[in-house]
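Every protein chain but one is kept in place in this view of the complex.
Right after this comes subunit A.
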Amino acid sequence: MTHLPYIVAAYGLTLGVAAILSINATLRLRQARRRLAAIEQPRTRQPS
């Protein structure tokens, strides 16, 4: 492979950005779900 550094850089960059976007979305979703559950729980416990 004569152009190995270019190929490695292209794949590394693509997979790196994909990983950052995926992890960011997962953590944000998890945090939002936890916050919503924490806020909604006391509301559901209130007597009607």
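Heads up, the rule we're going with is that a residue touches a chain if its C-beta (ideal position, glycine included) is under 8 Å from a C-beta of that chain, and two chains touch if they have at least 3 such contacts; residues count from 1.
The rule is simple: contacts and distances are computed from a predicted model.
Peer 1: Assign the chain not included in the display its UniProt protein name, restricting the answer to "Heme exporter protein C", "NAD(P) transhydrogenase subunit beta", "Molybdopterin-dependent oxidoreductase" or "Rod shape-determining protein MreD".
Peer 2: When "Heme exporter protein C", "NAD(P) transhydrogenase subunit beta", "Molybdopterin-dependent oxidoreductase" or "Rod shape-determining protein MreD" are compared with UniProt, the left-out chain turns out to be "Heme exporter protein C".
Peer 1: For subunit A, which residues lie in contact with the unshown chain of the complex?
Peer 2: 1-4, 6-7, 9-11, 13-15, 17-18, 20-22, 25-26, 28-29, 31-33, 35-36, 39-40, 43
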